[in-house]
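Quick one: this structure, given as structure tokens, is what I'll be asking you about.
A single protein chain has been omitted from the complex, and every remaining protein chain is retained in its original position.
For subunit A:
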Amino acid sequence: MNKAIRNVWVVSACVFILLLGSLSYIQFFDAKSLSANAWNSRSMYESYGAQRGSIVVDGREIASSVPSDDGYDYQRIYSSPEAYANLTGYFSSIYGTTGLESAMNEELAGTSDRQFYDRLAQMFTGGSSQGATVELTIDSQLQELAYNLLAGHKGSIVALNPKTGEVLAMASTPSYDPNALASHNNESVLAQYQALTEDSDNPLYNRAIAGNTYSPGSTFKIIDAVAALESGKYNKDSVIDNPQEYRLPGTNTTLPNYVNGQCATRTEATIEWALAQSCNTPFAQIAMDIGEDKLTEVAQNFGYGDSSLSIPLAVSESVFPADMAESELAQAAIGQFDVRTTPLQVAMTSAAIANDGKQMKPNLIRSVKSHNLNSLYEFSSEELRQSTSKQVAQQVKDWMVNDVDNGIASGAAVGGVKVAGKTGTAELGTSGLNNAWFTGFAPADDPQIALAVVYEGVDTAEGAQLAAPAAQQIFEAVLNK
């Protein structure tokens, strides 16, 4: 029996080694990723002990922590919650953090490496620790205007300073109230969260950068125009056939021209005219002519296929499909088929045209200051890439100005100022409903703002009433300052 007892001991020892190994894995090797898990509320609770920093727009706190006496030391509160919810995200004891609360968590919580000396100083002076204040590049007037313009619809508006990349406005609707999720009443938070996640309109999405992504529709013709010029096969005087229908190669399907403009009045068109009336068939032919590779290259030069962009919110990758059949390429050229984009990407495309082909890196953060006002970060503009040459950008800019002056983008016109623009109407299946787009910039000769507007699920007439006029109001708000 003694042999069996010894064997039992050996097995026991093995069990203990196994348990120690398992504990070591959890507590040491996997600890970092477990601690970073979004469900792990510990780091957030830790920051309840310290006063979490504020998120500030134009000197006003849109998210801040105030002393609380309900068992937690602080309560997070959001002012103008709906207009900024897609930016701030929420800070919930149950669901963790999203948005800037998540992306800037270390700074807000005061745990970033750069705040090490602050923490050290606090240890000795005995003061309670505090997070840093994060100031945004957002213009509160534009943000609130954009949110109000979208109210009642699903959609998004993104406005950039094309010369610096500062994000001036970034709205997404429908929105939600992050206060409801930051509450310390767990039952009400659970109920609210469930209602929000079950809402088929997905109010928790930040549609500007990370919704389901959209078909860019005719706004993609800006990229076609750049590609046409860069290919050397076309210039401003080139004349292209403008049939009312274009038979997609290898199929029995035809691609019709846009019905609401004047496309039907001409059988031949310059790029300028085709762009202004948003005629589909000339651009389908250009795409056939210059080929998928060239179009892909230009799309990528404007930011398609970039999955690493962070502003510092992560931006979904915009996709221009690869290995398309010719019929598919013709549809992709007018921003349909499997072309997917974010409103930010569309705004960045206009911004690159506005800024002589130089695309600036979009950024939401103006500054990060520790509570004793040490600057931890200061905005400086950063060039992302040269999207196209200055000459090509200048030509496309002129065409986009013509769109607003003489074409179907006239709804965005602002008296006394040259405005550049392009509309888009991306079909949603066969429902008859579209996503209505407008993108552009103003003033054309000294661009202060580039933007993208999208309204989801509207019919063509309603879309024309919404997208370009919304852009006009935002342009006016900027230019009248």
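The rule we apply is simple: a residue touches a chain if its C-beta (ideal position, glycine included) is under 8 Å from a C-beta of that chain, and two chains touch if they have at least 3 such contacts; residues count from 1.
Just so we're on the same page, contacts and distances are computed from a predicted model.
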Point to revise | Per UniProt record, name of the chain withheld from view ["Hydrogenase", "RNA polymerase sigma factor", "Beta sliding clamp" or "peptidoglycan glycosyltransferase"] | key: "peptidoglycan glycosyltransferase"
Study note, to complete from the structure: It is residues of subunit A that touch the chain not shown, namely 1-9, 11-13, 15-16, 18-20, 22-28, 30-32, 34-35, 37, 39-42, 45
